[in-house]
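Before I ask anything, here is the structure I am working with.
Only one protein chain is missing; all other protein chains are in place.
After this line comes chain A, so read on.
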Amino acid sequence: MSLRIVVCVKYVPDATGDRHFAEDHTTDRDAVDGLLSELDEYAVEQALQIKEANDDVEITVLTMGGDDAKDALRKALSMGADKAAHVNDEALHGTDVMGTSLVLAKAVEQIGYDLVLCGMSSTDGVMGVLPALLAERLGVPQVTLLSEVSVADGTVNGRRDGDTASQRLSAALPAVASVTDQSGEARYPSFKGIMAAKKKPVLALDLSDLGIDPADVGLAGAWSAVDEVAERPARTAGTVVKDEGEGGRQLAAFLAERRFV
C-alpha cells in the first residue's frame, strides 16, 4: 500500500537577524535573509524516517510564500523529499492564520495525501495552531505536538508531552500530524542530495489553481488586524561585577535591595 506524505514547510526570516515589520504591519521579509524554518526540518526528518521504515512512500514538500520561499523547498528536497509544491500569489500578502490554513488545506487536497506532517510552530508567527486548523478543515484527525511518531498499518501513533501529562496517541490515516524539536535531529543535506534536488519537480500553484477567491485571503481578507507595532525599548543597562570572591554576597545584597530576600 502506498503512503503519500505532504510536509508543510515555511520560509521564515532568520531569527538571529534583525527582524522588523513593514509599513503595513506585516513581517518585513526583505530586511533579513530567509530560510527553511528550523522547526520544519524536524517534520521533513520524520517524513524521511517514515519513508525509510515503510515501502512505497512518496514525500511532497509544500510551502505557501513568495518567490524566495523556493529556497525552503530546495533545502527540503536536498534532504531527501521527492517533490515539491509552491503556492505563490500576489494576493496572499498579509494573510492571517485562518487564510493560510484555507490555502494549505486546498493545496494538500489537490496534491493528494494520507499523512500531512507539520512543524510544532513557525519561528516567526509562532502560533503553533496551523496543524490543528488543517485537521479541522480537512475533516481528519489531528495527532499533534509529537516528540515521537510512527506509521504502521494505516494508523499514525505518537507521544505527546503536555504540561501535566505525557500521552500516547493513535489515529487512523488520513491524518494531520506535527512534530516537536524533541523528535530527533534533522539530517544535513548530502552533496548527492543537493545535486539530486535540482532535478526534482516543483509544482507551481496560484489561487485560481486552488479555486480560492482572492477576497478570502491577504491583508483585507484577514479575520484579525494589527493596529500598532512598537520596538521594545532596550533594557536599561544594569550593573555587572566581576567575581573577586564576593560575587555571591554582592548578588545577595542586590536581591535584598530589590526585596527578593
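By definition in this document, a residue touches a chain if its C-beta (ideal position, glycine included) is under 8 Å from a C-beta of that chain, and two chains touch if they have at least 3 such contacts; residues count from 1.
Here, contacts and distances are computed from a predicted model.
For the chain of the complex excluded from view, the name given in UniProt is "Electron transfer flavoprotein subunit alpha" [choices: "ABC transmembrane type-1 domain-containing protein", "Sarcosine oxidase subunit gamma", "Dipeptide ABC transporter ATP-binding protein" or "Electron transfer flavoprotein subunit alpha"]. Here one chain is not drawn; of A:V140, A:A197 or A:V217, the residue touching it is A:V140. Residue-level contact of chain A with the missing chain is found at 15-16, 19, 21, 25, 39, 96-98, 101, 120, 123-124, 126-129, 131-133, 135-137, 139-145, 147, 157, 160-172, 175, 180-182, 222-232, 234-235, 237-243, 245, 247-252, 254-256, 258, 260-261.
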